[in-house]
Every structure is written in C-alpha cells, then in structure tokens.
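Quick notes on the structure that follows.
Removed: one protein chain of the complex. Kept in place: all other protein chains.
The first chain written gets the first letter, and so on, giving A and B; residue counts start at 1 in each chain.
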Amino acid sequence: MTLSVSHVIFVVLSATALVGALGVVLSRNLFRAALFLVLSFVGVAGLYILLEVEILAMIQLLIYVGAIAILIIFVIMVSRQLMSPQYRAWNQQRPGGAVVAVVLFAVLAFVLLSVTWPTAEAAVPQDAIARLGRALVAPDQFVLPFEVASVLLLVALVGAVVIAREK
Amino acid sequence: MALALQPVKGGVTLLSDYNFIGVFVVVAILFPFVALGIAWLLRPKKPNPVKASTYECGLETIGETWVRFRAQDYIYALVFVVFDIEAVFLFPWAMAYDQLGLWALAEAVLFLGILIVGLVYAWRKGALRWQ
Partner (left out) sequence: MDILNFWVELGRVVGEWMASWGLPPWAVNLIADFIGVLILVVFGVMAVIIFTPMERKVIARMQDRPGPNRVWPYGLLQALADAIKMLTKEDIIPSKADRALHMLAPILVVIPALLIYAVLPWGPRLIGQDLNVGVLYVVAIGAIHILAVVIAGWGSDNKYALLSAFRTVNQLLAYEVPMVLSILAVVLLARTMSTQGIVEAQSVPYLIVTPIAGLIYLVCAMAEANRSPVDLLEADSEMVAGYMVEYSGMKFAMFFIAEYVNMFAVAILVSTLFLGGWKFFGLEDVAPVLAPLIVFGKSVLVIFCMLWFRATFPRLRFDHLVGFSWKFLVPLSLINLLLVALVVKIPVADSRLAPWVQGGAMLLASLVVMAATALLLNRAARRLKDAPALKRIVAVER
C-alpha cells in the first residue's frame, strides 16, 4: 500500500482527535479535560475537511468549539464543587468500566471490519452547499426534520429559562 | 493558492484549497512561539515570591479563587447555542435560496418564527436581563 500525503494527514488528524478524547478521560483537572475535548473537536473538523465537506468542518468549529465547548467550560468554571479535590475523577467502578469498554470495542471492531462499506465514487459537486440548502427545504426531502429541529431548539430554550428561574 | 504564485496547477479539488490553510495554521502557531522565544532570550529573570503572588489591588488575596454560580451566565450561553445553530442552518438555505421559490422563504420564516417565540419568551420572563 503506497503511502500518500492524505494518508499521513489522516493519521495526524485522527491522532489529534484520539489524543483529545483520551485527554478528556484521563485528565485529572476538569478544565484541562474540557480543553482536550476541544482538541478532539478540532481533529474531527480536520477530518471533515479531508472528506471534502468543508461546510461541516466550519459548522463543527463554529458550534462545537464555539458554543458547546464554551457552555461546558462555563459550567465547569462556576461549579466550585467540581473543582475541589474531594471530587475524584477516577471512581471505584474502574474494573467494571474497563470490561464494558473492551466489550464495546470488540463489537464495534467486528461490525466495522465485517461490513463492506460502499465508497462514494463521485467527487463532491461544486455546488454542494446549495444542494444541501435545497435538501433542507425541499418538501420531499428534509423540510420536516428542519422544522422539527427548530422546535427542539425552542424546547431547549424554554426548558433552560424555566429551570434557571426557579433558582 | 490563488495568490498567483502557484505555477503548477496540481489537483483542483476542494482539498487542495486547504493546503494553503494548513501551511498558514502551522506558521500562525509558530509565530507566537518565535515572538515569545525572542522575549525569553531578552528579558530578565528574577523570580521572587512577592512578585508571583496574585494581584488584588495591592492586598493579599481574600478567599479562594472561585466565582459564584449565576444562572444568568448559563442562560446566555444556552440562548447563544440555540441561535448559533439556527444561523448555521440558515447558511445552506441562503446559498440555495436563489433557485427556490417563495415557499423556501415561508419555511424559513416558520423556522425563524419558532425561535423568535423562544426569544420573546425568554425576554418576557426576564431571562435576558443581566443583574
């Protein structure tokens, strides 16, 4: 198998995402764990670029890094409880957790290796984003999930307001 | 790279666009390191426990360094997440808008309308007020 540049880049980006994920789990400092999560997100965004869907990469950066990670960090920063040393990031259920993780890995590996995944032959079209936009509002495609998504967001908003007001 | 310095047109795929960005990221990451490195070489290093203590208007720090939880901050961040996602959904819509009919506008109005209801609700309940 010849090694091409995109192979190398793929390995680098995947490593970034994996190191980030490992950092989240293994880090003792909660704030650093959040930053590792951001690293993982950035790695995934890079993978999206490798797949030539740059719109998803930008959306990933904008929403995951720019909004959700900030939300998580906010909650971490203000929860004094979480930052105190009594709260241990490693708990007593490590052996059980390890077993579950190994089993999950085995199942995923089996599925991924035994299925022949169809690869897209055509290149990403030039007007991919316009097509995506069209798909979002076309009555025979994704308009219903599009509108339901807004309802979902509304529910989240109202829920947060209600809960926060009861404080 | 369209900066007209590119003599050989390699692949014209989307991916080759990002070669330039990749190089830029590497250089952008190196730049502050270089600047800080120069500073590290040039500056005096005389550590001193008083200098290293936290700044609090010239006094000793009172209490630990933490901030009281305010639901307000969480609300703002969540409202931001909601509107951020909404804006992101609208980008592909904006790109395709040209070729679609007025019904596309109607659907977007519905989409935005639902979220505006949310904004108005949060406003009326005083969730947008920063105390």
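Just so we're on the same page, a residue touches a chain if its C-beta (ideal position, glycine included) is under 8 Å from a C-beta of that chain, and two chains touch if they have at least 3 such contacts.
None of these values were measured; they are calculated from a predicted model.
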item	value
Touching the absent chain when the full complex is considered, from A:A21, A:M77, A:A135 or A:L152	A:M77
Residue among A:L62, A:V75, A:A135 or A:L152 that touches the chain left out of view	A:L62
Where the missing chain touches subunit B, by residue	1-8, 10, 14, 17-21, 23-25, 27-29, 31-33, 35-36, 38-40, 42-46, 49, 51-57, 61, 63, 65-67, 73, 76-77, 79-80, 83-84, 87, 90-91, 94-95, 97-98, 102, 105, 108-109, 112, 116, 119, 123, 128-131
Absent chain, residues of subunit A that touch it	5, 29, 31-32, 35, 38, 54-55, 58-59, 61-62, 65-67, 69-70, 73-74, 77, 129
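Criterion: only the chains that are shown with their structure count from here on.
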item	value
Geometric centre distance via CA averages, subunit B-subunit A, whole Å	17
Subunit A contact footprint on subunit B (complex, rising order)	13-15, 17-18, 66-75, 77-82, 84-86, 88-89, 91-100, 103-104, 107-108, 110-112, 114-115, 117-119, 121-122, 125-127
Residues on subunit A engaged by subunit B in the complex (per definition of touch)	6, 49-50, 52, 54-55, 59, 62-63, 66-68, 70-71, 74-75, 77-80, 83, 123-124, 129-134, 136-137, 139, 143, 146-147, 149-151, 153-154, 156-158, 160-161, 164-165, 167
